[in-house]
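As you look at this complex, bear in mind that one protein chain is not there, while each of the others sits in place.
Presenting chain A:
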Amino acid sequence: MASLCRLRVLSSIQNFARIQHIRSIATRSSSFAVLQQGLGTSKCNQNNLQQRITELTRSVRHYGSAAEMTITSIQERCTLVLKLFDKVDPEKVSLESKFAEDLGLDSLDAVEVIMAMEDEFGVEISDETAEKLLNLKDVVECVADRLDVAH
């Protein structure tokens, strides 16, 4: 009987979630918490339980937003992208190291690096601007400009 009750609770939560179009992970994890609480009170009659679930889920709906960008996080991500580039020696990478002189990249490699940065941040860097970006610091500044981050 108890397991039957649990099954019903589970399906009613699923239905509820479907009706409310709950999509965010935060809400999903909190409705799981409700499920566990609900199982604890297996003697409760189902109507009460459903009401309780409704109250609890309604109070914990959250929506996510993009993580806030700072100049340091841009620096970290740019450095990582460059370190993962297959022709670059990860140990030589620093903010000041020049693509051509210090990292041994040719102009075609530089274009590929800039493309990888564009993909990483979802920004567009024009060819004229890209030609002036000679080291990682320039790239970070350019990306920060595009994303409206103070630097």
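Going forward, contacts are C-beta pairs under 8 Å (C-beta built on N, C-alpha and C of every residue); 3 or more make two chains touch, one makes a residue touch a chain; residues count from 1.
In the analysis below, contacts and distances are computed from a predicted model.
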For this session: Select, from "GPI transamidase component PIG-S", "Complex III assembly factor LYRM7", "ESCRT-II complex vps25 subunit" or "uroporphyrinogen-III C-methyltransferase", the UniProt-recorded name of the complex's unshown chain.
Result: "Complex III assembly factor LYRM7"
Exercise. Which residue, A:E68, A:E91, A:E128 or A:D148, contacts the hidden chain when the whole complex is considered?
Worked result: A:E128
Problem set entry | Among A:L84, A:A100, A:M115 or A:L147, residue touching the chain not depicted | A:M115
Exercise. In the complete complex, which positions of chain A touch the hidden chain?
Worked result: 107-108, 111-112, 114-115, 127-128, 130-131
